[in-house]
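Here the complex is missing one protein chain, while the rest keep their positions.
This part shows subunit A:
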């Protein structure tokens, strides 16, 4: 009889997974909040180097661009080496970047140290964190995603006063030095990302979406992987068993075949559109408040309200998205969140006075949190955990352009018309459009997936024995809907298959 330790060949959905969520919380928090938190130092640095405000703002832009643009590189590295080394190296890079920034003598050196090096380090943190959640969680993945993404507002709320404190006591050079040390904590997050072979074992990358699925049910591979938590990334073992085709080789590092994946394309187009209007309102909320006569501290307080509501909204959205009513239709929930966000912006010009803006901030925080919590969850849901590594890289580099364009376009609108309301209308319109597009296209996608599932069922001999995370939604539909009874027959089937193969 075989001596397999692995019973359920699936993601743990708990246990060490929560430590991974905590690590992801830290990584994601730094990746999103750090560029925003740097703004406190800009005035002083501007005076020090004698530059204009826009030259200083480039530091933030370069950092953001590098964090998103280096996505594919991050994905390739994760595919090759696994998440843990990449995150630890990223943390090290961030630390080195900021420490060298503390000794900079020109604005150009700041661009390189803070912009490129630290930005690249953060990119190496962001992607692997999200990928690891996909590897450790399946049934509770939305909650895990929501909790991890909550790192961003929490870190922002912590970094803003911390940066101010550091600046008052150590000046900008000392602060950069200490921030470099703080960023090294990303290495701690990386240490927590214990490699796991389970989730990727059951799916092979060569599965394409359309009709005929070449499912290589290499269950022996599964059994061997499950019993040991090895450091070797799974792809290496799979390489032995697959034919080394040129295209397949490239695909191992960055899965370009995703561009033929219907769900991926829908997500890509919808999100790229959405990001045009996503960040601009945050950037201009405080200036808009000051413009209509609110004092500086109350204007800053609006952003705090936004961050606090955001903090609560993300895990809550994760829990809602995990419920059995929403999980199968999570794409609709995502479209709804985007449309809700857009509607908030469209209604903002109607808000008059401070109370109106406070209400807007609360709803905006809620909508923003909802969208962010599900941002990666929906992508995982569409492409599955195995191809997610490449998918997230490709998506972030596409989003990079629109993220960078959004605020400047908003700024141009404000300058041209002298009124903030056109910027809000533009952002709102773009997001409502994106939300509607996603809603319609996902309806079509769900429809096609159901059709393909029916076709596949009628062709196969074994009824739904192996999980195909590509069409994950259908299976998870059943599992999440009826937990107990459904899971048992699935497990037994798999045990049966294993025994068969091992017996030969």
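As a working rule, a contact is a pair of C-beta atoms (placed from the backbone, for glycine too) under 8 Å apart; a residue touches a chain by one contact, two chains touch by 3 or more; residues count from 1.
Keep in mind that, in the parts below, contacts and distances are computed from a predicted model.
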Among "Embigin", "glutathione transferase", "Sorting nexin-4-like" or "Chloride channel protein", go ahead and choose the protein name stored in UniProt for the chain not displayed.
"Embigin"
Please identify which residue in A:182, A:282 or A:300 touches the non-displayed chain.
A:182
Thinking of the whole complex, not just what is shown, which of A:48, A:259 or A:417 touches the missing chain?
A:48
Could you list which residues of subunit A touch the chain missing from the display?
1, 3, 5, 47-48, 50, 167-171, 173-175, 177-178, 180-182, 184-185, 187-188, 191-192, 194, 227, 229
